[in-house]
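Take this structure, written in structure tokens, and hold onto it; I'll ask about it next.
Removed: one protein chain of the complex. Kept in place: all other protein chains.
Moving on to chain A:
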Amino acid sequence: MTILRNREETMRTFTLASAFLATSALTAPAFADSHLQVVDKPMELTIHMHWPRAQGYDESYTVEKKACELTNICLKDATAGRNSTDSNEAMNLLIAQGNMPDIVGGHLIQQPVNQYGPEGAFLPLNDLVKEHAPHIQAFWDSHPGLMEAISSYDGNYYYIPYLPDGKYGRAWYVRQDWLDKLGLEQPQNVEELHAVLTAFRNDDPNGNGLKDEIPYFSRQWEEVNRLLTLWDARSSGSDTYHDFYVNDEGKVVHPYAQPAYRGALANVAQWYKEGLIDPEIFTRGSSSRDYLLSENLGGVTHDWFASTSGYNDALKDKIEGFNLIPFLPPESAGGVRMEEHRRIPIKPDGWAISYMNEHPVETIKYFDFWFTDEGRLLSNFGVEGETWDMVDGQPIYKPEVLNSDSPVNSQMYLVGAQIQRGFWQDYRYEDQWTSEAAREGIALYDANDLLIDQFLGVAFDQDEQKVYDKFWPSLRTYMLERQQAWILGSGDVKADWDSYIQTLDKMGYQQVIEVMNAAYQRQYN
């Protein structure tokens, strides 16, 4: 009964009965697999799970069946907003209709649970986890800073996130066969990159006699800003574009209001003017990588390891000698090699306990199950013996999974693994189906110290949120407007700089930075 004594006043509303149940589960007679059992008698919990691949939780997932068998807790689907593919919309619908299922999970739940949790819609998990979820607690203890990052402004956290594994996301890629043809080396610094791009532009590396090569391209126009890091400015502090970052003094600032941005953007504009950057980068859209690579036009890009490495196989019959490989980020003008992009360690996806849940202790124990060794393997690879086997202590996919026509992740989604519940991803899952070229690239990046710390966001209190909502969207619009205009050559960033900074201040930049830093100090101390 120590469980009850240690609880805060509010927690006492959770019925005595649930505490008894919890105790009896601990003292239940031991039989096979019972160490994972959460309750003696089978229990059903309802769940909202809205995510991009499926608008609902499939009770027939083999992973769900296995979890139900092991824990004695089965989930029943109660997802709102099935007819929409927008998870935010589904969440708002769920909250507005008032009748919430026991578990609320899925895509992009961080913002809503942190907003409505303190208003009473979701249960704070701090004490529940401390008392009943040793495996989740162990994860927090071994990954300092992450629990703070998902906390709301009241200091509590309200959801168990989907925790991705693996460090690297995007990398610099170059057509090695073009370099070879022109007798060039991989660029090691910003001047060499300039020389390589210029050669790609002028020396007809695709050999069709036309000056149609696009030296630097990207399927997201925002990647043009990645070039800013070559002159020691920043483009973003996280894997979201245009995000704030924490500077050397430990202060949250925005990259587009820093002095380094002025010179760096002037250089980007110069490169654009020289035709080294795709002239249509702003409108070419998401299929530009497919188009420019398969038409033998694109030279250098900055994109994800896994998907970009796939082109060598896909295009080997179409373009002779096609060889697009990762190269180290060129040294910046200030002599720094930096890969600004990395995978975010916590996703805004996962699951939370709603205030209508009558079994919070059982629910958090169920959440904890997914952080046990068995639960983690189940959530990552599916059911043992069906999709994978343990070989020398390693979970290895069956050949029919690896050699199937459909990608491994799609197969996992169908059995209920890798879906957006609160779970800890295991990089071994992805590693097994990563191409050799990408693996080499990752090893290359891994051998060099390239990654930088990410800004994981802050949780505002209501007053701070108001300031942020009032000023930030307009500031962001203005910054992007000016940025594009400067790159496109209407206006000169160096000449316009002072009035730009003045306008930012007039539009509330300092107020936004103030609330950002107040929240940051509170949250990360």
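Note that a contact is a pair of C-beta atoms (placed from the backbone, for glycine too) under 8 Å apart; a residue touches a chain by one contact, two chains touch by 3 or more; residues count from 1.
Keep this in mind: contacts and distances are computed from a predicted model.
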Name of the absent chain as recorded in UniProt (options "Multifunctional fusion protein", "ATP synthase epsilon chain", "Carbohydrate ABC transporter membrane protein 1, CUT1 family" or "Cytochrome ubiquinol oxidase subunit I"): "Carbohydrate ABC transporter membrane protein 1, CUT1 family"
Residue touching the undisplayed chain, where the options are A:Glu280, A:Glu358, A:Asp389 or A:Asp431: A:Glu280
Residue, one of A:Gly120, A:Gly183 or A:Gly209, that touches the chain absent here: A:Gly120
Sole contact to the chain not displayed, among A:Ser406, A:Thr477 or A:Gln521: A:Thr477
In chain A, positions touching the absent partner: 88, 92, 95-96, 98, 111, 115-116, 119-121, 212, 279-280, 282-283, 285, 465, 469-470, 472-474, 477-478, 480-481, 483-485, 488, 490, 507
